[in-house]
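Here it is: the structure, laid out below.
Removed: one protein chain of the complex. Kept in place: all other protein chains.
Right, chain A next:
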Amino acid sequence: MTTETAAGRFGRYGGRYVPETLVPALQELEEAYAAASADPAFREEVARVLREYVGRPTTLTPARRLTEAWGGANVWLKREDLAHTGAHKINNTVGQVLLARRMGKKRIIAETGAGQHGVATATACALFGLPCEVYMGALDVERQALNVFRMRALGAVVRPVESGSRTLKDAMNEAMRTWVSQVSDTHYVIGSAAGPHPYPTVVRDFQAVIGRELRTQAQAAFGGLPDAIIACVGGGSNAIGVLHPFIGDASVRLVGVEAGGHGLDTKQHGASLTLGTEGVLHGSRSLVLQDEDGQIQEAHSISAGLDYPGVGPELAHLAKTGRMEVRIATDDEALAAFYEVARLEGILPALETSHAFARGRELARELGAGKHLVINCSGRGDKDVATISARGVPPPVGVKA
């Protein structure tokens, strides 16, 4: 099942809105990717690295105490937080860095928001011996100190970006500017299923390993397909990765959860699928948060990874056609969900992932007992502990105050 209505087009969305300087490089990437994905040796190499190094397949964990607490469907967790580097991002960076090496590129650049994609890119570059530069909004450099250290430890150069809102969108602008200047020998590893064609397709394909594994694991675990799958949506790479293999399965409800930030009425949120309008940002036409003059608005989320005013074009298409349901979780709801999951399952989810958990209870109840709900556990929360602990920790469980 594909939602691509033409090369790089998902209904009204997608395309390649970039400076002419980059068009030949994108055409080269498109051709190289088509050749690589048709080459069994390349596919096996990616699969081997995912197996031997990343730790795939990641497990499908029954969340028994959440199931009991929520009183509805059986809850299962697809554990991308158990992948090497602690998030799903590594699936894509291993694939893209191997592709870049196959193309003879000499260096890698990337942008990062929360730092997970930056860490995953730096990791793949260390593994395959390529120099790596990561552009990161200066604000994110401050709030994600652990990941900044990890990237530097892995040998990458971290370049703080001071322009605009000093977050992910500005890091992506700067990475694209750098790429325009160094396009002949540099590959730009985009981390979201966004950007100009062919990136939304390339990233989705490398991330779809999540959904493919889930199909097999669901069969083994409960003898069928899940009744619903829920994932958080910023740019949308974990969401499209887990959801894409199920688009053709009408019985499976696909649910994306966006950052509600301080609330949809506050203008401080990251809900581009819900409140965005059609526009062009970072090379593709999609739904973006913008004012009536077409200026891109700054997004807000407690999680740096959802703090993005755009969304991948395929998810925009799935949302607009109704195939994917879109829900919202606010900062406070995500924080509450973080502690609920920590204390009921012994898992510290990333703040991004906590948005998906925040909508889990009502979805489990809508589905009802005997049904199966899968939550894509996109990453672990270690990187977020400073942000979370700054708000105070609730009292311990089972201890009298």
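Operating definition for what follows: a contact is a pair of C-beta atoms (placed from the backbone, for glycine too) under 8 Å apart; a residue touches a chain by one contact, two chains touch by 3 or more; residues count from 1.
What we mean here is this: contacts and distances are computed from a predicted model.
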item	value
Undisplayed chain, where the name is taken from the UniProt record, one of "Ferredoxin-like protein", "Tryptophan synthase alpha chain", "R-phenyllactate dehydratase activator" or "Sulfite reductase"	"Tryptophan synthase alpha chain"
Chain not shown: contacting residue from A:25, A:119 or A:229	A:25
Hidden-chain contact residue, picked from the options A:187, A:269, A:282 or A:359	A:282
Residue of A:169, A:187, A:244 or A:383 in touch with the missing chain, whole complex considered	A:169
Hidden partner chain, touching residue among A:294, A:370 or A:394	A:294
In chain A, positions touching the absent partner	15-25, 163-164, 169-170, 173, 176-177, 180-184, 278-283, 288, 290, 292-296
